[in-house]
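Below you will find the structure I want to go over with you.
Only one protein chain is missing; all other protein chains are in place.
Letters A and B mark the chains as written, and numbering starts fresh at 1 in each.
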Amino acid sequence: MLIALLTDFGLSDPFVGLMKAVILTRRPDATIVDLAHGIAPQDVRQAAFALMHSLDYFAEKTLFVCVVDPGVGSDRRILWARGTRHQFIAPDNGLLSWVEEREKIHELRSVTNRKLFRDPVSPVFHGRDIVAPVAAALAGGAQPDTLGPRVPGMVRFPFPVPRKSRGTVKGEVLVFDRFGNAITNLRPGDLPRGARFKHKGKDLGRLRTHYAEARPGRALALTGSSGYIELSVRDGSFASQAEASVGDPVVVEPA
Amino acid sequence: MLIALLTDFGLSDPFVGLMKAVILTRRPDATIVDLAHGIAPQDVRQAAFALMHSLDYFAEKTLFVCVVDPGVGSDRRILWARGTRHQFIAPDNGLLSWVEEREKIHELRSVTNRKLFRDPVSPVFHGRDIVAPVAAALAGGAQPDTLGPRVPGMVRFPFPVPRKSRGTVKGEVLVFDRFGNAITNLRPGDLPRGARFKHKGKDLGRLRTHYAEARPGRALALTGSSGYIELSVRDGSFASQAEASVGDPVVVEPA
Partner (left out) sequence: MLIALLTDFGLSDPFVGLMKAVILTRRPDATIVDLAHGIAPQDVRQAAFALMHSLDYFAEKTLFVCVVDPGVGSDRRILWARGTRHQFIAPDNGLLSWVEEREKIHELRSVTNRKLFRDPVSPVFHGRDIVAPVAAALAGGAQPDTLGPRVPGMVRFPFPVPRKSRGTVKGEVLVFDRFGNAITNLRPGDLPRGARFKHKGKDLGRLRTHYAEARPGRALALTGSSGYIELSVRDGSFASQAEASVGDPVVVEPA
């Protein structure tokens, strides 16, 4: 069973290494993939997006272990979720909100069985003391009903759906990547043919298919690898060139 | 056998990749865990702390391969150490100083057997040319007495013990993590009940158990996942908000 790790721990501290140590000490044969550890600290929304658009690339039954957890140590629950194709462990803070844009969640459990945890549990690092040993237990064949009771729902924040009005579509910047591309909530199917993109009043032209269609240093809109439309600068950073921020409106007007 | 890597190499250059290449080329079945590679360049003390508080989470006999090595190429030795539960390879520069806060070191050897090294040895990258092939040899069953002669001692710097005087406890900031938390040399057992924390004259209140006990943006003291007390800001960075530095005194006064 593949275990994918998604955290905001970065790689300068031993946090990720300790989670792996706990998993591999219990299941030396586990295969762990680092999905990403550079989620901005405590940015649950960015993690939710990264998780959503990564699902399709992982083998069936992959266990996604997600720790972006500003509420660690409080009474927020830790959830285990079974989706149509994958399974998940994550704090109940909205991180799993957008999984259902890709696959249905069929079963939700609150992870409460302390026999599976490390002892003692640090109130500030449930990733190491609860999530990692539970992941190891699942990798070792533990049945989901040993984790804790079923629960009817979880914290969700809605996916920001683009608004349409008289042919104009209004989206927004969801998140940035390392290259400074601004990923929006817009997909090609949301747009009228030939539409033009505007960000902060600046016309970015029509949807392109790849970076080399623009001249170096010029901004463009194209469909990113996540399936969502990105605002980019060829051989540059849209984030810095356009002084763009998360939440910026992106307006698409008919040709 | 698990091999844990701890370095200050970062991940932008191929240094860590080359150490893994050397290990996996010789032992394709080795399981390597990245404990951390973001130790501040040449900060032996930060590495010593990361190593110390990570030990308990790794399987018995794990080999910790530690390369934070400002003296590379000089006549500083490379050590192999056998502790009660784990084993270690590291330059003899104090990196193993605090291991004995957690487990006794029973045997120390100077790694001198050039037959185990790569040839030639770069004077500036012993990690790749000495440490990695020796780690591979140990993973392949090499006996410790083939590494080199026993040595009686190693470079150590003492763990900074908090000072107590008339009920007041004086500690200090040891290191920072990615979230800007300031990790101190204080443990809960060092403190009088109900004590209040002061940093740079500012009162941080009593010891809390988790971040959500403070309001967003407010500083607090809690027991970190390392077992040592950390100064934090809820949903923020203590390092930047309090302009804190390594070595800052942290004063704990009785209630």
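Here, a residue touches a chain if its C-beta (ideal position, glycine included) is under 8 Å from a C-beta of that chain, and two chains touch if they have at least 3 such contacts.
These numbers were taken from a predicted model, which means no experiment stands behind them.
Novice: Given the contact definition stated above, which residue among B:10, B:192, B:205 or B:227 touches the chain not shown here?
Specialist: Among B:10, B:192, B:205 or B:227, only B:10 touches the chain that is not shown.
Novice: Based on the whole complex, identify which of B:22, B:47 or B:169 touches the chain you can't see.
Specialist: Touching the chain that is not displayed is residue B:22.
Novice: List the chain B residues touching the unshown chain?
Specialist: On the chain B side, contact with the omitted chain comes from 9-18, 20-22, 24-25, 28, 41-42, 70-74, 122-125, 128-129.
Novice: Which chain A residues touch the hidden chain?
Specialist: 2, 4, 6, 11, 31, 33-39, 50, 53-54, 57-59, 62, 177-179, 209-212, 222-225, 227, 230, 235
Everything that follows uses one rule, which is that only the chains that are shown with their structure count from here on.
Novice: If you average the CA atoms of chain A and of chain B, how many Å lie between those two points?
Specialist: 31
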